[in-house]
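Missing here: one protein chain of the complex. Every other protein chain is in place.
Note that the chains take the letters A, B and C in the order they are written out, and that residue 1 is the start of every chain.
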Amino acid sequence: MSIDFNTKVIEMKNITKKFGDFVANDNIDLTVHKGEIHALLGENGAGKTTLMNILYGLYKPTSGEIYINGKKIDITNPSVAIENGIGMVHQHFMLVETFTVVENIILGMEITKNMGVLDIERATKEIEELSKKYGLHVDPNAKIHDISVGMQQRVEILKALYRGADILILDEPTAVLTPQEIDELMEIMKSLSDQGKTIIIITHKLKEIKQVADYCTVIRRGKKIDTVKVADIAEEDLAAMMVGRQVSFKVDKKEVDIGDVILKVDNLVVKDNRNLNAVNGLSLKLHRGEILGIAGVDGNGQSEFIEGITGLRPVESGVVTLNGKDITNLTPKEIIESGINTIPEDRQRRGLVLEFTVAENMILENYYKEPFSTKGRLNHESISNFAIELIDKFDIRPQDHNHKVGELSGGNQQKVILAREISNNPDVLIAAQPTRGLDVGAVEFIHKYLIEQRDNGKAVLLISFELDEIMNLSDRIAVIFNGKIIDIMDAKEADERTLGYLMAGGGTIDEAK
Amino acid sequence: MKRNRFIMIGISILLGLIVGAIVLLIAGFNPLEAYGVMIKGVFGSPKYISWTIIRSTPLILTGISVAFAFRTGLFNIGAEGQFIIGSLVATLVGYFVKLPPIIHPIVALLAGALAGALWAGFAGLLKAKFGINEVITTIMLNWIALYFSNFMVFTKAFKRPNKDASHRILESASINVLGKWKTSEAGKAFLVEHKFWKEFLNPPVNYGFIIAILVAMLIWYILKHTTLGYQLRAVGFNKDAAEYGGIDVKKNIVVSMMIAGALSGLAGATQVLGVSKETAILAIMEGYGFDGIAVSLISGNNPIGCIPAALLFGALKYGGSKLQPAIGAPFEVINIIIGIIVFFIAMPKLVEMIISYREKKRGGEVESIK
Amino acid sequence: MKALNDLGIILGISLMYAAPLMYTALGGVISENAGVVNIGLEGMMTIGAFTGAAVSYFTGNPWLGFLAAGLSGGALALLHAVACVTFAADHVISGTAINFIGPGLALYLCKIFFDGAAMTLPLDLNHKIPRPLDRFFSTNSFWNSVLNQYATVYIAFLLVILVWFILYKTKLGLRLRSVGEHPRAADTLGIDVFKIKYLAVILSGILAGFGGAALSIAVVSNYRISLISGQGFIALAAMIFGNWKPQGAMWGCLLFGIAQGLAVYLGGTSLKISSQILAMIPYIITIIVLVFFVGEATGPAANGIPYEKDQD
Partner (left out) sequence: GCGNNAEKPKSDIKVAMVTDEGGVHDQSFNQSAWEGLKKAEKDFGIKVSYVESQQDADFAPNFETLLDAGNDLIWGIGYKLSDALLDAATNNPDQLYAIVDFSYGDKTPDNVVGVVFKAEQSSFLVGYIAGKMTETNKVGFVGGTAGDVIWGFDYGFQAGVQYAAKELGKEIEILNQYAESFSDVSKGKAIATQMYQQGADIIFHASGDTGNGVIEAAKEQDKWAIGVDRDQNYLAPDNVLTSAMKRVDVGVYNVVKDLVEDNFPGGQTVVYGLEEGAVGIAPTSDKHVPKEILEEVKELEKKIIDGEIEVPYNEETFKEFMKTL
């Protein structure tokens, strides 16, 4: 089915949303036609999610009107949106971890027998049919915390379709998927639009917009810049519209000689929370002066691998040596002191004490050392001075070391961690998802520091789901699958297809070729 | 922020008193008269002030105990049991151990604190080692402490003949202010001359209050200015981050519970050495720990804040005890008032709304005048 | 034969002890599965105990008293809900307040309605909750010791099944648990998070009120100030013990009941164990069972976190 330009399924007019004094959406107009795939593009914090949350009834607009299929609707809460055929897949999944797939899908729209008793059997059947119809494979009876992120995403889409959604909002749906999964999703979107569904997709990836979207609306700092026909515009121009200047996505990286092995992991086995071997005989060597990228789909043991080598999770068997010294199963403190520092993947859970000030967070690993404390007494002055220095060097905003970290933006939170870890000048820096969810400026900044670390003859272990990041930064790339490194290649020789093939568990490089 | 908190507490207290007034009215008492009795009952004489302070002293310490645990992410419902154990051990040391004055009370206080620390540390250990929720274990340990104390009081060497209580502690272990001097000839002569001091010193005024204030400052200092406090707070706010930063989370849970327990144990010890001088058979929980929870919550889990909060609590309870003989109003109204105060303190959002409504109203009036 | 009878006595005592705790613990299960921590159970139980005894006394109908007990517990719970749900209060603070207000109010009302007395007037045996299986078994038989219980005991077990069924098999239960695990997700699906939380907290108060009445008009026949001295907290512990599940909470209460039964039984034997030591046994057994058989428990993911919608 092609786009029906006579039917405006969505018309948002003059939408303004203020959070206190801050204007997140500034007089935005958005029109979407039936059968269209419409992309929303903008930097971090541009206001994309806010606009869609308004459309879905999660936020009340400060002013402005919304028309659905030509009728003015006051979308006061998600129920109204659902009734009007709007479904939304949120940037952070809205799934109840302890529930099964079926339970998550039917929640709020339950099929019941008498007296409100759930009819799970019928629901399961319906969902199986639905999943067949749209080619969205899920395991209906699995619990959410047991399934892959890709499947979780399909559950989210099914949730919307199950509610009879004709308009589907997808907020950054590809951020956590493998290239293959992304391809699959693109296909699904096309097939949905063929079946008459209207889709709004938010993404930072220009490639994807080119691939599926018909039209694209660009938002910058809460204001709508323009809506353009995707076929008529080049990626570079889209990027320029988005940030308001020409951007280059290349990372400057000079050649460095790779040095001795500094970190050696031998046949490592680490269990996950369910007591299964998440890391299952993993071996690798990290050299001075290199960035070793670890590519892989979420859930293949990356987290357990990092926690295993940093002492946060017991190592069942295998050996980790740093500079020739066995550091297997030492305490986190001992491991930090032997020279490994980490940028953790979950910055809010692991990386920061949100209720602490910036200054307090800066000394998380060193609070007991001179000059931050003497004989168990904190030395507030030197802590402050240290924090002020780092805030300045890493351009952390606001420039206030007494600010609570929880009140900082995501990018600045990440900079606090980076500043802290790099200031330790570790031999090995483990960077897990260092730029997840950050805008272009912040990403550039963090990449610069990772490379600087490598240039200084230290080693960086980079773990990321973002293939572009891995390929741009790494000197060598290891692919992790099912808790093992299945192959390692030179970054220059790596291409997206091969990596994607390996990440999906396809086999070794040779087989990929 | 800080200012707002004070205003909020003030408004909560006001609301509590208003509800209390309504309850009194319904039962046919004049609330103004009742509050008058309470105010006079607390401030009417130097000795009433002494009594209020004496009444508040253990609550400052159990309040800090609960607050400290909260600050480090633990809910210490067990202050009650730790208090009991602290009292018991302080009595044992106060009676059986023979030491010179000054040293004797110090040893007894430390012993009480240590006993409380070990008692609570056990709950901390179970949490750290087996992940057992400290709420359950401390509830269970409260009852075990109660029965254990009763058991100990009944041992032959410890029980006072013809009394369901232990022997009294030796005079050398007392922490009363000028205890001996008060009854000496010189003391008596002085006090006859100086009415205020006679009144003020009439109740068993003891160093417990000063100890409690010093401890509040110490705990505030530990939390704010030491690496130990830094670690404990980090664990309390986010134990995953603390663990990642190399802090031994399990050890800190045990240490935190031990410090909390030491504070409650100390509360029990000061009570014995300063006021009760003995451990009596306990028929029921006396409520020092449970009141401590309320004190801690009123103070916003701030150790320094526990001092005024406990004084408020002590004043309400001590002043409230005078309602009955004066005007015949039942004491329960005090518990209702305390409950309402705590209830409003739980709802800063509501109280803020009330404040901003009033400000708006005032603003509106100003505008209409223009 | 003697051994069997002794066992019967222990089990009978266990059931008597466990039943009031079970109601209250079930209340905790419901409230906390919807994400509202309820340490105010003690206060709700107390007001229920008083209301149950007072209404039964004045109406002569224990079932009316039982219902009224539930309503009074629910009314107190409503306060907790207003604080925790509407005003995003700290659940522990609000619960602590309830624990002051509940007992204070119960005694205050008791003194008003019962001429200044700190206890309600006792009910006749035939004005108490009935014992459906009374005279069904021969006296002093094993089955009589175990099963000749007040209707409240059977109802407690029925409620365990009912609560389990509602939580895990019905629409309401699914929604209730989703609100405790991930309120935002529930919200995005059009579920009224506040309404569900209100419902759950009020239900928990009703059950705690029942628990109080199960003591005041079944185990004994009047309310007095000392009747609920810590039972609410024990029920809370049983709920955590049972991993926030109805059946788990039931086992927690039964364990505690059995331990009490055992302590009472041992006190009646010729073993000369001091009575203070015996009194500690139930609490010690609970800790031991926790350490060796239960271990770590985690509640619903969003339990105790105030849920606030769009903050603007």
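Rule of thumb we're sticking to: a contact is a pair of C-beta atoms (placed from the backbone, for glycine too) under 8 Å apart; a residue touches a chain by one contact, two chains touch by 3 or more.
Everything quoted here is computed from the prediction, not taken from an experiment.
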Subject >> Displayed chains contacting the withheld chain >> reply: B, C
Subject >> Selected from B:L99, B:I213 or B:A280 as touching the chain missing from the view >> reply: B:A280
**OP:** Return the single residue from C:I9, C:A106 or C:V153 that touches the missing chain.
**Re:** C:I9
Subject >> Touch with the omitted chain, as defined above, among C:M119, C:L133, C:V291 or C:I305 >> reply: C:M119
Subject >> Positions on subunit B contacted by the hidden chain, ascending >> reply: 41, 45, 47, 51, 54-55, 58, 147, 150, 154, 162-165, 168, 202-204, 271, 275-278, 280-281, 283-284, 286-288, 317-318, 321-322, 324-326, 328, 331
Original post:
Since one chain has been left out of the picture, which residues of subunit C touch it in the full complex?
Top reply: 5, 8-9, 12-13, 16-17, 111, 116-119, 122, 125, 131, 140, 145, 215, 219-222, 224-227, 229, 260-261, 264-265, 267-268, 275-276, 278-279
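Just so we're on the same page, only the chains that are shown with their structure count from here on.
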Subject >> Farthest-lying chain, centroid of Cα atoms versus that of subunit A >> reply: B
Subject >> Dominant chain pairing [most C-beta pairs in contact] >> reply: B-C
**OP:** Take the average of all CA coordinates in subunit B, do the same for subunit C, and state the distance between these two points in whole angstrom.
**Re:** 29
**OP:** Would you mind pulling out the distance in Å between where the CA atoms of subunit A average out and where those of subunit C do?
**Re:** 45
Subject >> Touch list for subunit A against partner subunit B, complex >> reply: 310, 312, 331-333, 335-337, 342, 344, 349-356, 360, 363-365, 367-368, 373, 376-378, 380
Original post:
If you look only at subunit B, which of its residues touch subunit C in the complex?
Top reply: 23, 27, 75, 77, 126, 130-133, 135-137, 139-144, 147-148, 150-151, 154, 284-285, 290, 293-294, 297, 330, 332-336, 338-343, 345-350
**OP:** Can you check the complex and tell me which residues of subunit A touch subunit C?
**Re:** 18-20, 56, 58-60, 77-79, 82, 88, 90, 94-99, 103-104, 106-110, 112, 115-118, 159
